[in-house]
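Here the complex is missing a single protein chain, while all its other protein chains stay put.
Moving on to chain A:
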Amino acid sequence: MDTQRQLVDRLRSTFRSGITIPEQFRQTQLTMLMSMIQDNEEQILNALHKDLAKPKFEAIMSEIDIVINELHYAIANLTSWMKPEYAGTNLATKLDDCSVRREPLGVVLIIGPWNYPLQLLIVPLIGAIAAGNCAVIKPSEVSSATDSLMAELIPKYLSQDCYAVVSGGAEETKALVQNRFDHIFYTGSQTVARSILRAASDHLTPVTLELGGKCPCLIYGKVNMASAAQRLVWSKYFNAGQSCVAPDYVLCSQATRDALLPALRQTLEDFYSKDPQTCPDVSRIVSPQHWTRLMELLARSRGKVVVGGEGNQEDKYIAPTVVVDVAEDDALMEEEIFGPILPIITAESLQEGIDFVNRKEKPLALYVFSEESSVRTRDSGPGFLLTFFFWAGELHTTIVNAVLEKTSSGGFCSNDGIVHMTLPTLPFGGVGASGCGSYHGRWSFETFSHRRAVMLRGWALERLNSLRYPPYSEQKLSWLRWTTSAKSSCSLM
């Protein structure tokens, strides 16, 4: 059994041997990873159920399918991703071959969280493999069933020389990050992220941090309450609220709140029946500690519980809960809730809501429910014609536009929740306290690659070069200025 240090050294010497570089190797590993998921779907679903009581549907949609989609996407596009990207040349470099190569970094470390223990561990791994790296994979010990399953399956399907799973708790992780890696990919909490960044700075290791935060959900203007409630409930209580992009709290006016509550109640009943504890589509809290944390938050809150509020410690169950009259300094607003409790905060106007959001740290995701939107981009396809109808200059006053312009967040989704992270063409990541770096699709490949600029020059035109050599003269300088004053031209330092 390797010690951690020996393991990292072993993987590094494998990387140096160059076997992870050829495209064929990477494709094979990705295909094997696909087989691993497909062959063991039942086992994976069972493990997820054991850890989080994850309903089969949720597990398939949010874990298995996302991973399979990413694998398909990577396998289909790997060839084009690996190709050198030709760079535009300027006057001085017209005859040169200028390109950007994507090269693997070396040995990377991927630390997964417990809330989507398969997806958030394997999707970065896809990027790492596609980019040609070796990887140390550290699943979260909190989702212990998935942790053991990954430790068992990954060595069976992937090359053991290149990819290793390390299990363990906080102490082991702390020790692991003291080793030198070429990139660290961490999904989890801000506190741990700080210590990982500090450890990484000793080796000047670049880090991608996928953290969390309190994702606000603003509801203003004209809203179809029934649809909004359905989407809000679905994204909030999916995985019992234990998603980094779950809407953490709602901001709306009193009137909207009064219209929203019955819609929420109705939707909750439609989705989870009158007794959610017996409903197979309701997940559980991952551990007794998190259950206690959530129940304590609820107890300390000075808001009024209008839906749910019950919990069962043995079952790690908390009912889908809605709390109103929550103030800005309430217990529920201290930290990311990460549970099935939805506080509704009253902010009468949109501006108040925006100001509230801006007083807090930049979240991982920001949601707005409003029918007043006229955001149009170039090449918007079917929306293009509609642009003419909205050309009346109303664009700047719409609610969705206002929120987009006046706030910042990792990602943004209007009139829905979570789904923006299911598209592999959108970069998924945070900003500020919610993280740095991004991944999914091509972005995962780029995260684990080094973009190396390559300029291949010829031997000819040495006379032109002599313009830059000493002894300097006014004439040489004016020639150089002339040649470099062209559009998008070169510089000589």
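Following the convention adopted for this analysis, a contact is a pair of C-beta atoms (placed from the backbone, for glycine too) under 8 Å apart; a residue touches a chain by one contact, two chains touch by 3 or more; residues count from 1.
Note that in this section contacts and distances are computed from a predicted model.
This complex has a chain not shown, and the name its UniProt record holds, of "Mitotic arrest deficient 1 like 1", "Aldehyde dehydrogenase", "Trafficking protein particle complex subunit" or "AP-3 complex subunit beta", is "Aldehyde dehydrogenase".
From the options A:Pro124, A:Pro139, A:Gly188 or A:Pro206, the residue with contact to the unseen chain in the full assembly is A:Pro206. Only one residue in the set A:Glu63, A:Asp147 or A:Asp182 touches the chain that does not appear here, and it is A:Asp182. Think of the hidden chain as still there; on chain A it touches residues 16, 18, 21, 55-57, 60-61, 65-66, 69, 72-73, 76, 87-90, 92-93, 96, 98, 100-101, 103, 105-106, 182, 190, 193-194, 197-198, 200-202, 204, 206, 209, 211, 223-224, 226-228, 230-231, 234, 270-273, 279, 281, 358, 369, 371, 373, 375-380, 382-383, 400, 404-406, 408-416, 419-428, 431-433, 435-438, 450-459, 462, 465, 468-474, 476-477, 480-481, 484, 487-493.
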